[in-house]
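Here it is, the structure, as structure tokens.
A single protein chain has been removed from this complex, and every other one stays in its place.
Order as written gives the chain letters A, B and C; numbering starts at 1 within each chain.
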Amino acid sequence: MALEELYQEIILDHYRHPRNKGKIEDPDIHEHATNPLCGDEIDISAKVENGVIKEVKFSGQGCSISQSSASLLTEALKGKTLEEAETFIAAFREMLAGHELPEDTGIDFGELEALRGVTKFPARLKCATLAWNTAQEAIKAFEKTHSNH
Amino acid sequence: MALEELYQEIILDHYRHPRNKGKIEDPDIHEHATNPLCGDEIDISAKVENGVIKEVKFSGQGCSISQSSASLLTEALKGKTLEEAETFIAAFREMLAGHELPEDTGIDFGELEALRGVTKFPARLKCATLAWNTAQEAIKAFEKTHSNH
Amino acid sequence: MAQENLSARKAVHFSSGHSINLSAIRKDFPVLSQMINGHPLVYLDNAASTQKPMSVIQKMQTFYEHDYANVHRGAYELSSRATDEYEEARRKIVDFINAAGSKNIIFTKNGSEAINLVAYSWGRHFLNEGDEIVLTEMEHHSNLIPWQLLAEEKGLTLRPVPIREDGTLDMEVLKKVIFSKTKLVAVTHVSNVLGTINPVAEIARLAHSVGAKILVDGAQSVPHFSVDVQALDCDFFTFSGHKMLGPTGIGVLYGKEEILEEMPPFLSGGDMISEVWIDHATWNELPYKFEAGTPPFVEAIGLGAAIDYLQTIGMDWVWEHEQELTQYALAQIKTVPDLEIFGPTENRAGVISFKIADIHPHDVATFLDQEGVEIRTGHHCAQPLMRRLCIPGTARASFYLYNTFEEVDRLVAALNKTREFFK
Partner (left out) sequence: MAQENLSARKAVHFSSGHSINLSAIRKDFPVLSQMINGHPLVYLDNAASTQKPMSVIQKMQTFYEHDYANVHRGAYELSSRATDEYEEARRKIVDFINAAGSKNIIFTKNGSEAINLVAYSWGRHFLNEGDEIVLTEMEHHSNLIPWQLLAEEKGLTLRPVPIREDGTLDMEVLKKVIFSKTKLVAVTHVSNVLGTINPVAEIARLAHSVGAKILVDGAQSVPHFSVDVQALDCDFFTFSGHKMLGPTGIGVLYGKEEILEEMPPFLSGGDMISEVWIDHATWNELPYKFEAGTPPFVEAIGLGAAIDYLQTIGMDWVWEHEQELTQYALAQIKTVPDLEIFGPTENRAGVISFKIADIHPHDVATFLDQEGVEIRTGHHCAQPLMRRLCIPGTARASFYLYNTFEEVDRLVAALNKTREFFK
């Protein structure tokens, strides 16, 4: 049954036991976003040191897909440079869009592979990408302020 | 051919040689109206003495139907009491709507019978009735002011 | 499930007057006979939009194939036909809601535009700083944001009336907040989330007693039971064609003639004018003063066919049928473990909002979709109401004349399955 593809154990696990939930005090990076159509909310905050994401947290409310996706995101981005993070986010969005990645990107999605099932549920795509779009916005905003300095 | 029913000689004659064309100075009754959709304009003015329409004129511009109808109206209403005029206008509108009049009204349309052809051309009904609606408004307005005195 | 129960109901059904056959009705709706994800479609999103009977689809098709031309401005055969059919559709609306005449009926593109028209034209012209608008916590955004924007522009105060625990309007508060400064009461006839039916005739009396006007958002009432705008004595009444078997692209504003007469135009352009100079213009008579440009006249004609269909079935039958479905559904849905229903249990329409345990509504919808059961989830354009209920959204099943008891059973079975999976 296709539903099991969508609601894989990893996803349900991250939904029930979200990792890195909360808000970082005095964050370097911070962005809040909503999906006006279904009411999902995501707040992403992070600490950046020398261009590396040292810590990242999320808070918000929403369905199992949006919340587990955010939880998985925090694990995936931690330790990456901003540049790596942006490449990774772009690649992840490509995967959800159902596109094959070129062989040579060398990107390993790890547990995030579990979200691939969403490609079969187009109505849920926005749930899966909300956190990622938010993180991308956040990084862009950070880079903009810092290149202005 | 149906067209000859619409454009009867009487109508073309009244169009080419309109009767009572002009404006009465210092009229007792006066009303201006337009048909916004085709641009026809009609101005009706009249003198009333002891409740009788002594004189009535029209001016304006428009198609053969609207102008001949106005010209015929001036001839029909002259000499009638306001009450008779209103009954007559109502009866005329009934005729154009394609309704049979009850036998006992005793109304004789005379030359106005020529306008009966309009019933076959619904798109032209508004042309034929513009002057009559305007006259009715004018009489109503007159009666309103005079009952208030 | 409950098979005897069901047949008993159906008997009641058929004894109630005419012999209406539900499966015959369903055959009129081509969309219903399809499979979704391997199951026969169960369409339960009627509060968002309803399906269309063949007669409506075909009416528009035939019109495009045989009689199409622009309305109002033509002195030729096709254009006369189009104009006649458009005005005939308007008269059908007049009859359907018992308006005084065609002058009271303005065609818009949807229910929202109808409310916006009143806010922009009447609101901007007649309301002044310090005036108050009373509305309710259960309004659809379309009967809230236009008043927020107006309030901001004009310095008005909005007075939201809260709901009580049972999902009904708090009439005690309503009576208190309506006073001499109140200029408008904007209230939904039926809540699109809770199914609550508001006592709008009584609210109209309260509004009029202080000289205020009342606008009733009838998007969720007119499709489901017979409405008499004059008996309700509302000043404005709005609704959408697509929620009552009609096409998209058409809505209706009803207004009292003397009020519409005094209102300035809203949208302007072709057809709504009388005489135009390069620097000023005068306006056409009602209702055309408010219909600028080429109106959605084929959509209006389609809505006319929808009304014909509803009247053939009979609005009493529609309402009775939905009431039976709703009572049955309320009883059955409640049997799902950890399920909570929002809204009143009695005197309510066929819109049922609920949540199951802490399963997010979006997840519920995806599960049900896999079973072919199509419901709506989210805030239903009523975010303030969601805040009041302290939930991010609900799952919502809503019925119409073509829904069956078996479909309710399918819904309940799917809900049970969902509950199992997320346990």
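Just so we're on the same page, a contact is a pair of C-beta atoms (placed from the backbone, for glycine too) under 8 Å apart; a residue touches a chain by one contact, two chains touch by 3 or more.
In this text, all values refer to a predicted model and were calculated from it rather than measured experimentally.
Asker: Considering the full assembly, with which of the depicted chains is the omitted chain in contact?
Answerer: In the entire complex, chains touched by the missing one are A, B, C.
Asker: Among C:G101, C:G270 or C:P337, choose the residue that contacts the chain missing from this document, as touch is defined above.
Answerer: In the full complex, the listed residue that touches the missing chain is C:G270.
Asker: I'm checking contacts with the chain that's been left out. Which of B:C38, B:V52, B:A90 or B:I107 qualifies?
Answerer: From the options B:C38, B:V52, B:A90 or B:I107, the contact with the absent chain belongs to B:C38.
Asker: What is the set of chain C residues that contact the non-displayed chain in the whole complex?
Answerer: Touch set of chain C with respect to the missing chain: 30-31, 34, 36-37, 41, 43, 45, 48-49, 51-52, 57, 60-61, 64-70, 73-79, 108-113, 115-116, 120, 137, 140-146, 148-149, 151-152, 158, 160, 240, 242, 247-251, 265, 267-273, 275-281, 292-299, 362, 365-366, 368-369, 374-378, 381, 383-384, 387.
Asker: Could you please point out the chain A residues that touch the chain left off the display?
Answerer: Chain A touches the missing chain through residues 34, 36-38, 122-124.
Asker: Just the residue numbers, please: which parts of chain B touch the chain that's not shown?
Answerer: 1-3, 6-7, 12, 37-41, 61-66, 121, 123-124, 127
Simple rule for what comes next: only the chains that are shown with their structure count from here on.
Asker: Looking at which chains touch which, would you call it a line, ring, star, complete or other?
Answerer: Topology of touching chains reads as a line.
Asker: Rounded to a whole Å, what is the gap between the Cα centroids of chain A and chain B?
Answerer: The mean C-alpha positions of chain A and chain B differ by 77 Å.
Asker: Just the number, please: Cα centre separation of chain B and chain C in whole Å.
Answerer: 45
Asker: Multi-chain contacts in chain B: which residues touch at least two other chains?
Answerer: none
Asker: Would you please write down the residue numbers of chain C that are in contact with two or more other chains?
Answerer: Residues of chain C touching two or more partner chains: there are none.
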